[in-house]
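Apart from one protein chain that is not included, each protein chain of the complex appears where it belongs.
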Amino acid sequence: MNSILKRIYEKVLPLVGEGNVADYIPALASVNPNQFGIAIYSNKGECYTIGDAKTPFSIQSISKVFSLTLAMKHYGEGMWKRVGREPSGLPFNSLVQLEYEGGVPRNPFINAGAIVVSDMNQTRFATPHYAMREFVRRLSGNPNIKTDKVVADSEYEHRSRNAAMAYLMKSFDNFDNDVEDVLHNYFSNCALRMNCVDLAKAFGFLANKGYCMINNEQVVSEQQARQINALMATSGLYDEAGTFAYMVGLPGKSGVGGGIVAIVPNQFSICVWSPCLNKVGNSLAGVAALEALSSEIGWSVF
Amino acid sequence: MNSILKRIYEKVLPLVGEGNVADYIPALASVNPNQFGIAIYSNKGECYTIGDAKTPFSIQSISKVFSLTLAMKHYGEGMWKRVGREPSGLPFNSLVQLEYEGGVPRNPFINAGAIVVSDMNQTRFATPHYAMREFVRRLSGNPNIKTDKVVADSEYEHRSRNAAMAYLMKSFDNFDNDVEDVLHNYFSNCALRMNCVDLAKAFGFLANKGYCMINNEQVVSEQQARQINALMATSGLYDEAGTFAYMVGLPGKSGVGGGIVAIVPNQFSICVWSPCLNKVGNSLAGVAALEALSSEIGWSVF
Amino acid sequence: MNSILKRIYEKVLPLVGEGNVADYIPALASVNPNQFGIAIYSNKGECYTIGDAKTPFSIQSISKVFSLTLAMKHYGEGMWKRVGREPSGLPFNSLVQLEYEGGVPRNPFINAGAIVVSDMNQTRFATPHYAMREFVRRLSGNPNIKTDKVVADSEYEHRSRNAAMAYLMKSFDNFDNDVEDVLHNYFSNCALRMNCVDLAKAFGFLANKGYCMINNEQVVSEQQARQINALMATSGLYDEAGTFAYMVGLPGKSGVGGGIVAIVPNQFSICVWSPCLNKVGNSLAGVAALEALSSEIGWSVF
Partner (left out) sequence: MNSILKRIYEKVLPLVGEGNVADYIPALASVNPNQFGIAIYSNKGECYTIGDAKTPFSIQSISKVFSLTLAMKHYGEGMWKRVGREPSGLPFNSLVQLEYEGGVPRNPFINAGAIVVSDMNQTRFATPHYAMREFVRRLSGNPNIKTDKVVADSEYEHRSRNAAMAYLMKSFDNFDNDVEDVLHNYFSNCALRMNCVDLAKAFGFLANKGYCMINNEQVVSEQQARQINALMATSGLYDEAGTFAYMVGLPGKSGVGGGIVAIVPNQFSICVWSPCLNKVGNSLAGVAALEALSSEIGWSVF
């Protein structure tokens, strides 16, 4: 594995720096674009790394999988009356579809869907962001995972579009808590800083029938783990999910911080990271690395 | 396998007849709704059946996978400049998205996408429908597969909406041949009559790394077989693809004739059939049977 | 005029009570539906009334004309970079169009447009709602016009959809002030209570080349008065503006409180009121009364 990892790292390295760093808030725009790391965590507990695998970055939308997991643990199948399970076919922050479909977001990985999931977690937890941070610390075995308050505050300051979505859902009676409270927690979750190793480990339960080896916990049932993977496979990479399935063939979830996690069911959880994004908002080098890895090792689930 | 099949057949039987038979053309509306069959074809060449597995039915949109396969064999990656690989997030016959996205359909399994694929095959074959019929006869080993001319003619007569899509694509310069010619062949492909056994066998190559055991032919490369499966997984069940991935976890493709094919990669190809459809146009009992099968045997790829 | 008014009043009376009172907030839902009044104010200063012409009601969207007038006085042609002058072709509270057109509302009479106009007035006035109330008191000569605080508060409480629009515009940088502040003032303007006589008089300047006879003031230029009338003619009656032009042929503006004002250029300003609304949100009896009046007297401007 280490030699494959090295070969792929070197193959993809020339792409690092191509594309553009997310720049909608200053705190993200200032990241050094020439970083690239990979971590692969096996169901046997081995962790393979290369490059900047231990440099923390802003996990952003990858947090949506953790939020979903917390909501599924608590609400089970009941949660699906408030959010769909279908790919959206539109940019992640579109309001058009939300209006046509009566305030029920298409899936938990577009912004509107993640916000309504945050609203569910808001109802359940006294301090939702601390619950979330505690959760990812346990899953990854790293008690030092931090929230980047500068990023969280800056996201909140630029919240207009997400606020528009939240209010639109509220106008359709699909929102229970105070919009501002939910957005604060939502942005704090996005602003968690983790490195590739943290994320590969934290996602280990999805490659391992719902069981987290780090803290010996059945996080969700085996079936739920497969269901979360299915949702990632159809909706995890913004408006590139179909192409990612076609090229890589693995469930995955990306964030505008440049991280992408992917699951090889029953075998591995992977995190790649490189800050520059392609046109749809996925890490350009990250996608290339996952394509190369999957093709080399024959990992496609299909 | 036979006993599992029997158990699931009996479990699902009470649902047969629920929902509604497709009625947009008379030839489909008159089918007996109380039919239900399953065929499972293994990579070892075994075929397990139950119920009406040998009654032919109109394959309808399942033909889109065969059209795509023929186009991929000939055009390779070049075909993707004319059709996308992303889920659509809208009904299968919507023109809205086609207009916003400049006449390039989102994927080959919505109507517009299958029509543009038919346009590609029209350019390539002198008699496209006969080429297609010959192809499915070879894949299934059944030389008696017929085209239902009454259905084909009736579809053509009710072609307005599909004609609108074809002309809209033509207005965006994404159409090479005569609209009427392409529609004739497209509808003839949809009007092929096959039974569950035919379809399970004909889809065998997708469970078997692209190799068809029936006529010992490498139909497409292993990678292409996985890619076709990936496209089915993200876009194969109309606006229910995400839920199907969540519930069943297998690549699949449905048709309004009530058939659904599904692939267990490296193991089985499956065809279920029951004419009554749920609200999004998928066989109600067929989806239930695949849910039960997948859950019982633990077939989810995720 | 009095006899015509009487004849039309009696002709329309059987329609009063048909349709439905606006019920999205309790304060509006509780109004007595069986009320009906008309006031016609001539450029010679005569005022003809019949029915409940002196019963105050919630002017709602009619306030959008006053807001626009205040903004045009101050910003002149410069205001049109922030809001368009085209009919919308969609319901008054749609976000779809706002998203496609980059946060610039189509005209000042849909909600988004009126909110952005309120944002302009917020920038200009220290206490925007008091400035507005003072303005309509002066225009109508009635110093007792009040704001219905119960209605304003209830609208604010149910602000979600309007808040969504405001935040969406803010996300496109077409919003200068605090969203909550602007909405407070916007709803207070909608909650002004005026009767038919007040409104007919207050709109007199639009029938009189921009000149208000009540307080001898050139409110806007003659050209601006014609321009405001033109905007009412193309966009003043929600998604019924074209039919209103076809049937009535006069510039007009309606509100969900059941009031409609109309202008006979160079001659009359009219206010009709009856609380029950037709399907698109215009007073059912009010529209009928204006059709009858216009047809009887030959008032169509076309």
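Labels for the chains are A, B and C, by order of writing; each one numbers its residues from 1.
Here is the rule we go by: a contact is a pair of C-beta atoms (placed from the backbone, for glycine too) under 8 Å apart; a residue touches a chain by one contact, two chains touch by 3 or more.
A quick note: this is a predicted structure, and the numbers were derived from the prediction, not measured.
Taking every chain of the complex into account, the absent chain touches B, C. Annotation: of B:T49, B:S94 or B:S154, B:S94 touches the absent chain (contact as defined above).
For the options C:A241, C:V261 or C:C276, the residue in contact with the chain missing from this view is C:A241. Note that of C:G84, C:G257 or C:G281, the residue touching the chain absent from this view is C:G84.
Mapped onto chain C, the footprint of the missing chain covers residues 84-90, 97, 106-107, 223, 226-227, 229-231, 233-235, 239-243, 245-246, 249, 251, 263, 265, 295, 300-302. In the full complex, chain B touches the omitted chain through residues 94-96, 99-100, 159-161, 163-168, 170-171, 175, 179.
Quick note on the criterion: only the chains that are shown with their structure count from here on.
In the assembly without chain A, touching between the remaining chains defines the groups B | C.
Centre to centre, using the average C-alpha position, chain A and chain C are separated by 47 Å. Here the spacing of chain A and chain B, counted between their Cα centres, is 32 Å. Multi-chain contact residues, meaning those touching two or more other chains, do not occur anywhere in chain B.
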